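My structure is below; once you've seen it, I'll send some questions.
Missing here: one protein chain of the complex. Every other protein chain is in place.
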Amino acid sequence: SDDKAEAAGAMGNFPETPKWKFTFVNHVTTNPFFTPTQYGMEDAAALLGIEKPQWTGSQNSIVGEMVNALNTAISGKVDGLAVAVVDKDAFRAPVDQALDAGIPVVSYNADGARGDPGTNRLAYIGQGLYESGYELGKRALETVSGGEVAGFIATPGALNIQPRIDGAQQAFQDSGKPITFTPVATNADVTKGLSIIDAYAVGHANVSGMLAVDAGSTASVGQTVKKYNMRSKSLKVAGGFDLIPESLAGVKDGNLDYTIDQQPYLQGFLPVLALYFYKVSGGLIAPSETNTGLLFVTKDNVEPYQNTKSRYEGSTTDKVLVPRSGPIAHG
Amino acid sequence: MTTAALQARGIAKRFGALTALSDINLHVDPGEVLGLIGDNGAGKSTLIKILCGYHQPDAGQIVVAGQEVTLRSVDHARSLGIDTVYQDLALINELSVYHNMFLNRELVRWPLLNNRAMKRRAERHLKDMGVNLPDVGVEVAKLSGGQRQAIAVARSVYSDAKVLLLDEPLAAMGAKEGTMILDVIRDLKRRGDVSVIIIAHNYAQVLDVCDRVNLLQHGRITFDKRAADTSLEELTDLVVADYRRRR
Amino acid sequence: MTTAALQARGIAKRFGALTALSDINLHVDPGEVLGLIGDNGAGKSTLIKILCGYHQPDAGQIVVAGQEVTLRSVDHARSLGIDTVYQDLALINELSVYHNMFLNRELVRWPLLNNRAMKRRAERHLKDMGVNLPDVGVEVAKLSGGQRQAIAVARSVYSDAKVLLLDEPLAAMGAKEGTMILDVIRDLKRRGDVSVIIIAHNYAQVLDVCDRVNLLQHGRITFDKRAADTSLEELTDLVVADYRRRR
Amino acid sequence: MADTAERTAEEAPPRAPRRVLDAFLRRREASVLLVALALMVYFRASSDVFLSRDNLVNIAQATAPTAIVAVGIVLLLVSGEIDLSVGIVAAFAPFLLHFAIDYYGVPVLLALVLALALAAFIGLVNGFIVTQLHVPSFVVTLGTFFAVQGLLLITSHAYPVPIPEPVQGTFQTWIGAGPWASITWAVVIVAVFHVVLTRTRWGLHTISVGGNPVGATEAGIRASRIKIGNFMITSALGGLVGIMEAARINTIDPNIGGGTTLTFYAISAAVIGGTALAGGSGTIVGALLGALVLATLQNGFNLIGYSANTIYLILGLAILASMIANQYLSRLRRAGKS
Partner (left out) sequence: MADTAERTAEEAPPRAPRRVLDAFLRRREASVLLVALALMVYFRASSDVFLSRDNLVNIAQATAPTAIVAVGIVLLLVSGEIDLSVGIVAAFAPFLLHFAIDYYGVPVLLALVLALALAAFIGLVNGFIVTQLHVPSFVVTLGTFFAVQGLLLITSHAYPVPIPEPVQGTFQTWIGAGPWASITWAVVIVAVFHVVLTRTRWGLHTISVGGNPVGATEAGIRASRIKIGNFMITSALGGLVGIMEAARINTIDPNIGGGTTLTFYAISAAVIGGTALAGGSGTIVGALLGALVLATLQNGFNLIGYSANTIYLILGLAILASMIANQYLSRLRRAGKS
C-alpha cells in the first residue's frame, strides 16, 4: 500500500509532489522536550506523503554546530527548513542564504530575542521561551507574596532554558513584591541535579517558592518537596516545565502546583504543514505566525496526561486515540 | 650425544631494513653453562628475546628438550621451564621489591596474595645472594642500579626453571656482588639439571663460570669452543681482529 | 697545591629514613681522572647527582674552581662546565640518536634546529668512538643496551665541559667498545684541562685510566690513594674485607 | 651490598596514639581525607544543617555513583587506559532492565543480571578493540560512547519511563532508593576492589601493565586479558550505577549520567584521590574520598545557596584551593614518614 501511495504520489486533494525533505535544526537535539516535536514532524510528513524530515543541530546548544548543520542542509539543497532561532544574530546570514537559494525557512520554538527576531524567516511557529518563563513566574506570583524563590536551571547559559529563567526573573521583578529570586544551577546529569536541589532545600527550609525551567529539575523539585514535606512548611509554590512522568506524578500528589506544557508536538507538526503549503502553492500560501500556546497542567487536569500515553506528549510511539468526554473547561 | 635442553636452528630476525639475526644455530645441554659474547648491537639480546618467547623469529626453529615448539608468549616459554633476565630488567617501578621478585609467579593464598610468604622468601633469597637492601617493601624505582639488577637476577635464579637465559646479569653489579652471583650460578651448575645461557662483556667472568663460549657476529654464531680450550687472549683477539680488519 | 676543579665538603643526603650520604669530602684536580668505587647502593650515583645539580644536598658545600656555589639545577651546573653521564643514561626514547646526543645543547640556526649539522657531528663522534649504529636518525628506543650507553657517553665526552662526571659509563659496553672509550678519556686527560670523576665496578679498568681512586663506604670516603700506589688486589681486598667483617 | 646506607637510628617505638597517627599518615589517601574533613568543618561552621541526617544522606547519595564508577576508572587508568563510554552505559542499563521486565516479562533479578551482563559486554567490545586491534582507548570509547548513545536514544525515543512495577518496593529501595542504599553499595564495592587492586594478582598485574607495559609483557603477564577485564568491570559498574540512580530518582531517564558528566566526575574523583592519568598508580579508597570531596563541595555551596552563575566560580576556586592544600599535605606526609 505504501508503494501505491508513492506511485500515486498524491495525498488527499493535493497534487502529486516530489518527496520533499525538510530539515529541522534544533539546539538540544536529544532533549526529551522535543521528543513530541519529532513525532509531530513525522506525523505531518506521513500525512502529506513526504519524506520524514531530518532532525539535526546541536546536542548542547552550541550555536556554531547549529549554524554548521543549517549550512550543510542548505548545501544539501533540502526543500524546507525549520530553525530554532535561539540567537538573533547567528542565523541571519544562513537564513538569508537559504532564502536566496529558494529554500523556505520558518522558525520554531525560539525566534531570536524579544522584539527582534533577527532573521528573515517567513514565520515563527511556537511559543517564546522567554514568554513561557515569564508565565511560569506570573503563575507563581498568584500564591507567593514575599520571601525567597529559587529557580532551578540544569545548564545556565544553555539556549533552551536560560531564556525561561530570565523570563521568570523578569516576572518577579515586574511584580514589585518583596521577593528574592535566585537562579540555582543544577546539572546536566539529572541524578546530580536531584542532589543539588535536595541540598538547596536542606539549606533553605523557609523557602517560599521552588521553580524549575527544565524537565529534569522540575521532576526533582517535586521529589524534594515530597521528601521534606515542604508543603507543610513555608513553601507556597512549586512548579516547572514539561510532562515527564515523574513531574506528572508530582502534580498529581500535590508536590508540584503546576507544570507547563508548551505543546511541543505542534511545534513539529505545524512547521511541516507551513513549509508544505508554501511549496505546494508555489509560495501563494505564506507561512503565518502561529502561537502554539502554553498549557498549565495542574492537579485538576493532570489525570488524562497520566493515564494515557500518547505521541502528542511523547510518552509512547504508538498511534493512539485519546478519548475524552464531558464539558471542556473554560473561563 | 645428549638431547640439548634448548636448541635454536636457523633463527633469523629482521627489524624493518635491519637484519639483526640471519642464521643462528646454537644449543645448550642440560646442566651446561653457555657464554654468549659479541659486540654491542650484534643481536645477542634479540636472540635471547626469541628464545624466551618475547619476539617471534622470522625463520628457524626452537627445540626444547628435543621437542620442536613455537613459543607463543613469554608465559608459554616459562611453562616449558625457560626463564629470563632481560637486559632492561623488566622491573615494575611502581611495585615493591618482593612483588617484583615474584612477578607473574606470585604466591597466593586464594584469593589473596600471600605477601608475607613472598616477603620472607624474597628477603631470604636476596640475603643468600649477598644483596642488602634497605627493605624488600620499598618500591624498586628508589633502588640503585646494582640493587635493581640483583632483584631481576634473583627472580630468575630462584625460580625452578630448567633453562635460564641471563642477558648481562652482572653489568651493574659491584665487584663483590658480581662474584657472589657467579657463585650462585656455579651452585646451580653443580645441581646439574639447570642449563644457563649467559651474555656478558667481561670475558674473565665468562671464562670463570661457563663451560662453553659462543661468539655472535654478523647475525651468525662464528665461534664455539669449550671454555677450557680457549683463553682470555683468544677471545679478546677474536673481537679486536674483527675490529682491525674493518678499519 | 692547585685549586681543585671540583670539590665536595661535608656533603650529606637523606632519602626519608635512609641516609645515603653522611659526610662526603672529595675533590678532583684540573686534568685529573678520579675513580670512585663502592658497593651497590653505597651512594655513588647519589653523590654524582648532587655534584651535577640534579639533587640538592641536605648539608655541605660544593666548590667549583675555588668558588663555593649552590647548584640550582643541572642547567646551572652545566653553565659552570660540569657535564654528566647518568647511570640511567637520561635518553629520550622518542627522539633520534642525534637529537639525544645534542639534548639541551642543540645546534640551532635560529629559529630552527640545525639537524644536518647535528647529524653530521653525531655521526663523526660516534665513528671516532668506534660506535657503529644502523643510522643516527633512528629512535634510541630501538637500540641495543651498549649502543644506548655509547650515545650517552659520546654526548658528554664531546661537550666542552671542564668536569665530566661519568656514572658507570662502561657497564653495558662490549670489550672492544669499552677499551675505545677508555682511549677517548685518556685523550681528554692528555689535553690536561678536563677533570673526570668516573664510577666503575671493573677495578682493572679503573686502575687502567684513573690517576686516583676513592672508595665510598657507609656514606663516607674511606679510602683515597693514587692509582700508582694501589693495586687490583688491594682494591678487591678492601671490599671483600668489609664483606667478611660483616658476615 | 652489605654497604647499603643504614637506616637512621631514631626507631625507638613511638607511643600508641603517635603510632596510629603515623600509620594513618603513611597512607596515601590521608591527605584527601584531611581535605574532605576540613571542608566538612568549614561547611558545618557556615550552616547548622550541614551535618543533619538529611544532608548527610544527600551527600552520601551524591558521592556513591561517582565513587562506584570511579572504581572502574581507577582500574582502567592504572592499567593505562580510559573509558569515556561508561556514563552512557549507566544511562542504557536501566532501559535494558525496563525492556527485559516490561516487554519480555523477565523476573527482576534475572533482568538485573542481564542488564549488567550486557553492560559488561560493551566493556568487552571496548577492551577487544583496544587490545586486539590496537586503537587507543580514548577513541574507541568515544566511538562506543556515540554508538551506545545512538542505541539508547533510538530504543528509548529519548523519553523517560517510570520504574517497572515489579521493581518498585523492596528491590527499588534495596538497590538505590533507600537513604543509605547507594552509599552502602559504594562502600562495599570500594572495599572489594581496594582488596582486588592491592592484594590480588589481578591488581598487581593491573599495576604492572600500566606501569611498565614492556616489562610486564617480558615477565609473561597477559596485558590484553587484564585490560579487557578492567573494561568489563568498569562497564558493569557503570550499568549498576545507572540502575541504582534510576531507582533513587524514581524514573528511568535517558539523561542519567548526563552523557559524559558522570564519567568526567569519576575521572576527577580518581585523579583527586591520587590516581595518575599516566597509568601504573592509583588508589580506590582515594577515589571514594575524591568523590566525597566533590560531592561535599557541591552540596555545601548549594546548601549555602550560591546562585547559578556564582557557584561555578566558587566551585572552581574551591577545587583549586583544596587540591593545592591536598598537595601540600601530602608533601608534609611524605616528609613526616621519614
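As written, the chains take the letters A, B, C and D, and residue 1 is the first residue of each chain.
Following the convention adopted for this analysis, a residue touches a chain if its C-beta (ideal position, glycine included) is under 8 Å from a C-beta of that chain, and two chains touch if they have at least 3 such contacts.
Note that the coordinates shown come from a computational prediction; the quantities given were computed from them, not determined experimentally.
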Residue of D:I267, D:L289 or D:L303 touching the missing chain in the full complex: D:I267
Looking at the whole complex, which of A:L159, A:A212 or A:V302 touches the chain that is not displayed? A:L159
Which residue from D:G80, D:P94 or D:G286 sits in contact with the chain not drawn here? D:G80
Interface with the unshown chain - residue positions in subunit C: 54, 73-75, 77-78, 84, 86, 88-95, 99, 103-104, 106, 108, 111-113, 115, 130-134, 146-147, 150, 174, 177
Contacts from subunit A to the absent chain lie at residues 21, 23, 26, 29-30, 38, 52, 54-65, 67-69, 71-77, 87-90, 92-93, 156-159, 162, 166
In the whole complex, what residues of subunit D lie against the chain that is missing from view? 80, 82, 129, 133-136, 138-140, 142-151, 153-154, 157-158, 260, 264, 267-268, 271-272, 276-279, 308-317, 319-320, 323-324, 326-328, 331
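What we mean here is this: only the chains that are shown with their structure count from here on.
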Report, in whole Å, the distance between the mean C-alpha point of subunit A and the mean C-alpha point of subunit B. 72
Could you give the separation in Å between the centres of subunit A and subunit D, each centre being the mean of its C-alpha atoms? 35
With chain centres defined as C-alpha means, what is the inter-centre distance between subunit B and subunit C in Å? 28
Residues of subunit A that contact two or more other chains, please. none
Of all residues in subunit C, which are in touch with two or more distinct other chains? 15, 18, 38-42, 243
